[in-house]
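Omission of a single protein chain aside, the complex is shown with its protein chains in their original locations.
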Amino acid sequence: MGYVIVGNSAAAVGCITGIRKVDKETPITVISYEDFCYSKPMIGDILDGAPREHLTYRDKSFFEKNRVQQILGHRAISINPESKVVVLDSNEIVPYSKLLIATGARPFIPPIQGVEKEGVFTFTELSEAERFNSYLTEKGAQEVVVVGSGFIGLEVAYFLAKRGLKVSVVELLERSLARAVDERTSRIVESLLREVGVKFLFNESVSEILGEEKVSSVKLKSGKILKADGVVIAVGVRPNVELAQTAKVKVNKGIEVSTKMETSVNDIYAAGDCIECIDIVDNTKKSIPLFPLAFEQGFIAGLNMAGRGVDYLGGLVLNSLKFLPVPVLNAGLASPPDSSYEVLVNDKFEERGFYRKVVLKEGRLVGFVAVGEIDRVGILTNLIRQKIDVSSIKERLVELDFGLVDLPKWWREEKLKEDRTAYKDWRAVK
Amino acid sequence: MLFKKPQVAFYPFMVLRDDYKCVRCKSCVDQCSFDATYYDEDLNMIMNHHENCVNCKRCEAFCPTDAIKVVKNPSTFHPDANWTPEAIRDIHVQMLTGAIILTSTGNDKPIRNYFDHLLLDACQVTNPPIDPLREPMELKTFIGRKTDALEFDPDGVSIKTTIGKQLELEIPVLFSAMSYGSINLNLQKAMARAAKEFGTYWNTGEGGLHRDLREYKECTIVQVASGRFGVDLEYLETSAAIEIKIGQGAKPGIGGHLPGEKVNEGIAQTRMIPVGSDAISPAPHHDIYSIEDLRQLIYALKEATNYEKPVFVKIAAVHNVAAIACGIAHAGADAVVIDGVRGGTGATPKSLRDHVGIPIELAIAAVDDRLRKEGLRNQVSLIAAGGFRSAVDVLKAVALGADAVYIGTVAKLAAGCTQCQQCHTGRCAWGITTNDPRLAKRLNPDIVAENLYNLLRAWAHDIKELLGAMGINAIESIRGNRLRLRSWGLTEQENKILGVLPAGM
Partner (left out) sequence: MGKRKLMKVYPIEENCISCRYCEVACTMVHSASKDPVKAYKLEGLLPRATVEVKGAVSLSLMCRHCKHPFCFDSCISGAIQVGEDGKVYLDEERCVGCWNCVLVCPFGAAHPFISDNEKKRHSFKCDLCGDRGFPACVEACPNRALVYDFER
């Protein structure tokens, strides 16, 4: 008996790290149908010519050092919470004392006619990404249609365009990254992508994917037909809760967990993209499928599984458009949903190549966007987390030289002098 | 505006910048407190307003890549021995301001420095020199009223005579009066610590004693000046000695003025005046118009402190300094302090700084002579002040007749001062003569206390070495011993006043 983790990405590694902070002995087993522990956010690099090993997130030595047994290439198909076992597709039965479900999310595939055709791919898993990449190469693909302009869609579009392919991005809304960032940022991002040749079709959607067996073109809602040697569907992900449901774990927008990361079923914990978590910005429960959150949740789950009671009080949206030459970061809310919010902007993108915007509500920072100059924006992120009243310094928040010196002295002294650098000092507050 | 006023157009200093070496760290921009340096975002270059540069060299010192040199502006006026650039610039300033030109530090005019014309003796063959590293060497100095004769007990061994309280100095050097306000608390702290550590004294100046410095009571001389700032019984008692300030070498005959904008909370509390009010020291003490009045104040202070504190009287070295010093001795002072024409200050009219008073060397000689002649020398100690630069100056002053020496400028230099003469602006970039918190923290009292201690230690070594060479093992044996001095390049009259023989005689 021991700890069992289903999944082998950020939440899983976070969980291992958390468990081993407390419990150095009890064995840990990791179950994953994938073949190694790689970094999901980095799979776009495959299109940029990166070798597979480049994506390694934790190599063998990590698992050896932490005495983790990996069961790779096998899918966990069900959980029996009564007998406390996980059943694999190989019929192997793995017993657990504490279980972490870190099954992540799976891409959402809209009901488009012809979506099952060869040449239509999603882009959230390394194996699929690799298949997509070799498909393009083998076919000598010239033109690709990307459906959706979220982070994944844009990354795929950017790398392919840089390779010289003709890329069209079809977006249902009137701008890219519409759910993540504000309009100004969208426009900046779009202009950067256009520079490498990406075409955008807004207020558009794919009504049908055409071609015999393989995709040859897509038909848009407007009736327009785009030639396509390959199609990437990137319209978002949904929590992968199938396994959890076999254990009758309560699922809402994702797996429901307590602040200890425990599900409705005893000794089953969940973390990562498969759960619903509290967004500290608006205090609602939602799925926030982001790497840093997954790790943190996994870590807290690990601590709790090993017996140290630590609360996870929620997360917030943390985005980084990592593939662009101009960095784009945002945290929390990028655009205010109503007029009760206050917005401050420092837009010098044309003159000096940076744009910074903060969103405040009732004197507290609830979100920001930083484009171009991103150094030290982490301070802002943590102001969101800590919910500090910043009304007296709000003008400074959008300045490039904003720093701890702008914050109250007592606060600075507490964090620096008293060396408050543990989790409890920085996690989100209620 | 392209038109520039003359004092802007003709500036004395320039900041030369090696742009290749400049890494845009912007240290200089932050360090400059005179708005002479700024960063131009569009050009991504550091630029200068040369007309604001005061040659304090802060930027030069703090440039990590040695990219900056502050130099004299090579463009100057037509060479003229009378109409020097300084003379012309002063006219330009006064024609615009209609005001007195204020300046600070000490006299910068080439008034003869007699110390540089005095040479010390050394022993050869007949009376051997002493090696100070092998033999004990005594620099201990006592300041205070001594006695003319000793009375012994009938046993012939014990001394019957008692003398008043003495200050005990491990080196005949004290830190001179620099008030809180003119300098900041950090330098006072540093001086107090160094004095305590080494075994000498520091002087509060006329600005009162800050609470934080009360712990240094045993090595503190508190000053009572015409403004009576911060004077109360507790102040007088928190001291080793009390000094009545009548005058100052850098501005004899005038008072002082600390502008209200510099009077922050700490200064206000210490001076016992409202925040933001001008701190004006009148030119005279309004209760002193005669030696008799002075005597009253001296005894009032002694009475108030139970005769436990020696009382000093400080005057500027003026023409008839000897007579005044004798009056002070008669009035009952335990020490007379004379501040010479090169004495420094935090603010003074330039005309007074440069043209009023006499050199301290002549004053020491004249006062010592006169006190001896009047039979008063044992009644008072003589402390000299004003422009002492080195241990050698100290030793020469002692040989001329001083008991000890006050150093002020030296203490500032040990804190980083570059003598840019901007103390009166309150913008000292080295954080010495400013109470602007941004600037004042540039002076770390821990570091400067160590520097000052080192300096005293070095000077003590120097003096011991010189004494050893003269075959003397106690500073007491050189005091007023002008036979061990010779002069060079002086007139007969000057030699007479100094009481020294010319070299070769």
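Order of writing sets the labels: A and B. Residues in every chain begin at 1.
FYI, contacts are C-beta pairs under 8 Å (C-beta built on N, C-alpha and C of every residue); 3 or more make two chains touch, one makes a residue touch a chain.
What you are looking at is a predicted structure, and each value in this text was computed from that prediction instead of being measured.
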| item | value |
| --- | --- |
| Missing chain: touched chains present in the view | A, B |
| From A:Gly7, A:Pro41, A:Gly236 or A:Pro289, residue that would touch the chain that is not displayed | A:Pro41 |
| Options A:Val30, A:Val218 or A:Ala331, residue touching the unrepresented chain | A:Ala331 |
| Touching residue (missing chain; options A:Glu25, A:Glu82, A:Glu138 or A:Asp419) | A:Asp419 |
| Which residue of A:Ser217, A:Ser264 or A:Asn382 touches the chain not shown here | A:Asn382 |
| Full-complex contact with the absent chain, from A:Pro95, A:Gly197 or A:Pro292 | A:Pro292 |
| Interface residues of subunit A (partner: the chain not displayed) | 10, 14, 21, 39-42, 45, 56-58, 291-292, 295-296, 299, 318, 320, 322, 325, 327, 329, 331, 374-379, 381-382, 385, 401, 403-406, 409, 412, 415-419, 421-423, 426 |
| In subunit B, positions touching the absent partner | 20-21, 23-27, 30-31, 62, 64-65, 431, 436-438, 441-442, 444, 446-447 |
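The criterion applied here is as follows: only the chains that are shown with their structure count from here on.
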| item | value |
| --- | --- |
| Rounded Å distance between subunit A and subunit B, as computed from the means of their C-alpha atoms | 69 |
